[in-house]
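Notes to accompany the following structure.
Some chains omitted; the rest stay in position.
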Amino acid sequence: MTLPAQDLSPDKTVERALLREMRYAVEEFNCEYADVLDRGDIESWPDFFTEDGIYRLIARDNADANLPLSLMSCEGKGMLKDRAYAIAHTEMFAPRYSMHHISQIRVTGMEEGLIKAQANYIILETLVDEPTRLLQSGKYRDKFLMLGERLLLKERNCIYDTVLVPTCIVYPP
Amino acid sequence: MTLPAQDLSPDKTVERALLREMRYAVEEFNCEYADVLDRGDIESWPDFFTEDGIYRLIARDNADANLPLSLMSCEGKGMLKDRAYAIAHTEMFAPRYSMHHISQIRVTGMEEGLIKAQANYIILETLVDEPTRLLQSGKYRDKFLMLGERLLLKERNCIYDTVLVPTCIVYPP
């Protein structure tokens, strides 16, 4: 096997290594994020965000048109905790399993000390005695803060294609 | 581009490199595993397991309640081969294509010389003249033995969300 030609200058090599390091960290983050939500451990969900973290669920046509209306919008960990508490303790809904499948994870750059990344996601949902259905297909647009070994979401925008929401969205994508 | 702060102590760096090496190996394993099954080469399937390898297909509500009942359970390569032979030569079923999509692959630790890992999977199934359907969404909980360059499954538990099985499951997830 021979090596395909590549720019082996120190700068390029370091940049490649850095991007890879960051993509790896984002992949690990998304695995843990999905795992926590799919276990139904909604009250741990806010811990993935910074104190001033933002979470938005925006239909793709709104996002494309730069319109701010969101299906769900939390600004700051307080609102995220409030939302998580409501889902865990006060909302009424049929029991369900959710399963995240996150692919196409990509670090697209650095901006003001934050790692910009994106990914495609599928959320599958299973209600008791029903076949598994496709709840939502969409794209994460993220900004991460790296604190030591750990990434935290400064911003997660879930831009979803599935404009027709089947009844309700309980667990956040 | 600047490097986000990271713990660069030798111990941490080696641990990160090791986990990555293992995750890479598990990813390669799962690619080959899916490829073999999706080609319909069911009789090669037992070769992914150790001699005393265990394969179980457990509904998520049973798994969550620590109840042992499995939709399918093979203990040891003999049972796996028996199962594979039955599918290849004696069972009657409509011809079908299956396609695995495995994501969220994650090495969660080492235990008694075994690599513990997990992943989310989707199995899509296509019958002649029917649209492709979602057969099963679930999570692998695995224990791998590393033999030289090669991983082997000491244990694969497929914990599936899709409790409602559409007619039958022919090829193992």
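The letters A and B name the chains in turn, as written, and every chain counts its residues from 1.
To be clear about the criterion, a residue touches a chain if its C-beta (ideal position, glycine included) is under 8 Å from a C-beta of that chain, and two chains touch if they have at least 3 such contacts.
Note that the structure is a prediction, hence the values are computed from the model and not measured.
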Original post:
When 2 copies appear, how many make the full set?
Top reply: 3
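The working rule: only the chains that are shown with their structure count from here on.
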**OP:** Would you mind pulling out the distance in Å between where the CA atoms of chain A average out and where those of chain B do?
**Re:** 24
Subject >> In the complex with chain B, residue positions of chain A that touch it >> reply: 15, 18-19, 21-22, 24, 28, 30-32, 34-35, 38, 97, 99-103, 109-110, 113, 115, 122, 124, 126, 128-134, 146-149
Subject >> chain A contact footprint on chain B (complex, rising order) >> reply: 1-7, 12, 20, 60, 101, 103-106, 118, 120, 122, 134, 136-139, 161-164, 166
